[in-house]
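One structure coming up, written as structure tokens, with questions to follow.
The complex appears here minus one protein chain, its other protein chains still in place.
Each chain gets a letter, A and B, in the order it is written, and its residues are counted from 1.
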Amino acid sequence: MNETPDTSAYMVAAYIANAVILIGYALSLWRRSVRERSPRQGE
Amino acid sequence: MSPFRATLAIAAKDIRVELASRTAIATAVTFAVLVLVIFNFARDPAEVSLAILAPSVLWVTSAFAGIVTLNRSFAMERERGAMDGLLLAPVSRSAIYFGKYIANMAFVLVVNAVLLPLFILFFNVSLTGALGWIALLLLLATAGYVAIGTMLAAMTVRTRFSELMLPVLLLSFVVPPVLVGVQATTRLLGGRPLSEIVGWVRFLIVYDIVFLVLSWLLFPATMDE
Partner (left out) sequence: MTTDAAGTIIRRGMVITGIALAALACVYGLALFASPTERSQGLAQKILYIHPSAAWASLMAFGIVGITSLGYLLMRDRRLDTFSEASAEVGLAFGVAMLTTGPMWGRPVWGAWWQWEPRLTLTLLLVLLFVGYQALRTAIDDPEERARFSAVVGIMALVLVPFVHLSVYMFRTIHPQPVFLKPSAPSMPWEMTRTLLFSMAAYTLLYVGFVTMRYGIGKRREEQSA
């Protein structure tokens, strides 16, 4: 079998899922850093 | 009280209580029988032979029954609020740990002693010398995860959702001995020579020693300071 199989769908899915997970986690961290700013400092 | 006698006293107390009510062992045995029966029926006899399924079923049932038993380990102390009493008693933490460990081993071994003959019965296992070795493997694997489970149970009994927490935490630790046990059992039931399972047995022994020592060392951290 000399044909290179077309496995692009898996690659795309993996790259997208990976980005979603890591960027999603980064966003969750960012949201938590902003939200938990001490109320005292805002006054 | 010398640590040795203290250990035995604590073990004896737990065993006495359990013998009176037999709830832990009864629960575990019922569970084990149910699992065995279900595994027997929940397969297509033409597709999956008993012989192939047998080792996995034996070990999975044994492990889960063991976890069910361990859940009861400190439950009595929690239910009766007796944890403080145990801690105030003039016994070392080590004595408490080993006492509990011995009691838990006794319970789990009783469950396995009921499980093994039933397994032979349901799965049509021939009575060869291999069975003795399988029993030894079960003993070795059990010794390991009961050591870990005794220590983890002391912790989880003080948390919320304790009966769910213990299995979740313990599961990852149960996998290596069960994996090894299934492989060795498959070989033994297949009539392979003992020399082939030596590596697996050594693994179990090292696992036991490492985790028994580690659990003993970490046990004091699970008790109030």
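The definition used in the following text is that contacts are C-beta pairs under 8 Å (C-beta built on N, C-alpha and C of every residue); 3 or more make two chains touch, one makes a residue touch a chain.
Just so it is clear, the structure is predicted and the values come from calculations on it, not from any experiment.
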**Fill in**
Contact set (omitted chain vs shown chains) is A, B
**Request:** Tell me which residue among B:104, B:150, B:185 or B:222 touches the hidden chain in the full complex.
**Result:** B:222
**Asked** Tell me, which residues in chain B touch the chain that this view leaves out?
**Response** 148, 151-152, 155-156, 158-161, 165, 168-169, 171-173, 175-176, 179-180, 183, 199-200, 203, 207, 210-211, 214, 218, 221-222
**Item:** Residues of chain A in contact with the chain not shown
**Value:** 4-8, 10-11, 13-15, 17-19, 21-23, 25-26, 29-30, 32-33, 36-38, 40-41
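One rule holds in what follows: only the chains that are shown with their structure count from here on.
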**Complete:** Note: chain B sits from chain A at a C-alpha centroid distance in Å of 41
